[in-house]
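What you see is the complex with one protein chain gone and the rest in place.
And now, chain A:
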Amino acid sequence: MFVAKTIAADHKDLIHDVSYDFHGRRMATCSSDQSVKVWDKSDSGEWHCTASWKTHSGSVWRVTWAHPEFGQVLASCSFDRTAAVWEEIVGESNDKQRGLSHWIKRTTLVDSRTSVTDVKFAPKHMGLVLATCSADGVVRIYEAPDVMNLSQWSLQHEISCKLSCSCISWNPSSSRAHSPMIAVGSDDSNVTYTGKVQIYEYNENTRKYAKAETLMTVTDPVHDIAFAPNLGRSFHVLAIATKDVRIFKLVPLRRESSTSSGPTKFEVQLMAQFDSHNSQVWRVSWNITSTLLASSGDDGCVRLWKANYMDNWKCTGILRGDGSPVNGSSISSAALNAAAASGAQNSTVGAASAGRKKTQLMPG
């Protein structure tokens, strides 16, 4: 079961993204009001806003944390066509009385000519690497050659995806068997363009990112994309938020010979597809062990998905934004027995169909 706490965010416009830091004790929100806020969890479990500052001159679409090894670093991207890297300054300037901290801009990445829609730090083992994607369909990968100097970033790669990009996700696997990989989603509304999810892989020989896979079955606009934490798996799991929630499994096929320099071939399996949000799905997020997937859609609900031993994904809970449980959804531990499972399943289905009825009354 979840306990819902509402936080007075006090953003003056829509909040577009929420992001936890590496250790789960800090949180950053960004909003169309052009500001980013940082929240710290006190020992009593309360969230306090410790910083709020204007970051861009347009809507801030995403905010993301770097690995703490690089310091307390945030990256944000905005409608104003820039992405920015921010660092928290620890020292005398911090207003300890009011519990406020000071963030300063380390760099502004101005290469995009259109709105920058997503920004993500690469997994730590790749160094201090940042990827951005923009509405004109370009993914840019920046690297800070000196991790101590956050104000110097060089543009390493520019990948043209042809379609307007909305979201990116790095493959978090730290295995040497997996080359760096990045998945890009497109929110192009033209459904005749297939393959709204493209996966690019770094090729050691050519030192370039090359397209490894296109998920041709995804034709609707993709709003969010998330690789599951890898945790020693040999395969990759990718969650996609489009008009429904989809979970793909990418199994790298063994290469015949190690000399072949082409991109890794994957066996792509669609593991699950849920349209129970009955609307656009905006966000997907994995828990740390990648056993649980959360998705949120236009129905204002968060749904939790969990796989059983056979990779059968099921809804294990629905959370309303205001905290009221939709049904007796419970995320109970492993000891859930069969009867209860089927019961919960039924009630979930019931709730879903009720939701459908409601939405049918609405045009559009």
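By our rule, a contact is a pair of C-beta atoms (placed from the backbone, for glycine too) under 8 Å apart; a residue touches a chain by one contact, two chains touch by 3 or more; residues count from 1.
Assume contacts and distances are computed from a predicted model.
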Exercise for the section: Among "N-acetyltransferase domain-containing protein", "Palmitoyltransferase ZDHHC23", "GATOR2 complex protein WDR24" or "Thp1 protein", find the name that the UniProt record gives to the complex chain excluded from display. Expected result: "GATOR2 complex protein WDR24"
Completion exercise
Considering the complete complex, of A:R106, A:R140 or A:H223, the missing chain is touched by A:H223
Practice task
Taking the full complex into account, find the residue in A:V90, A:L270 or A:I288 that is in contact with the omitted chain.
Solution key: A:I288
Exercise for the section: Sort through A:A9, A:I89, A:M126 or A:M271 and give me the one touching the missing partner chain. Expected result: A:A9
Practice task
Could you list which residues of chain A touch the chain missing from the display?
Solution key: 1-9, 11-20, 22-25, 27, 29-34, 45, 47, 57-59, 61, 79-81, 124-125, 173-177, 187, 223-224, 229-235, 278-280, 282-292, 294-302, 308-310, 319-323, 331-338, 341, 355, 358-359, 361-364
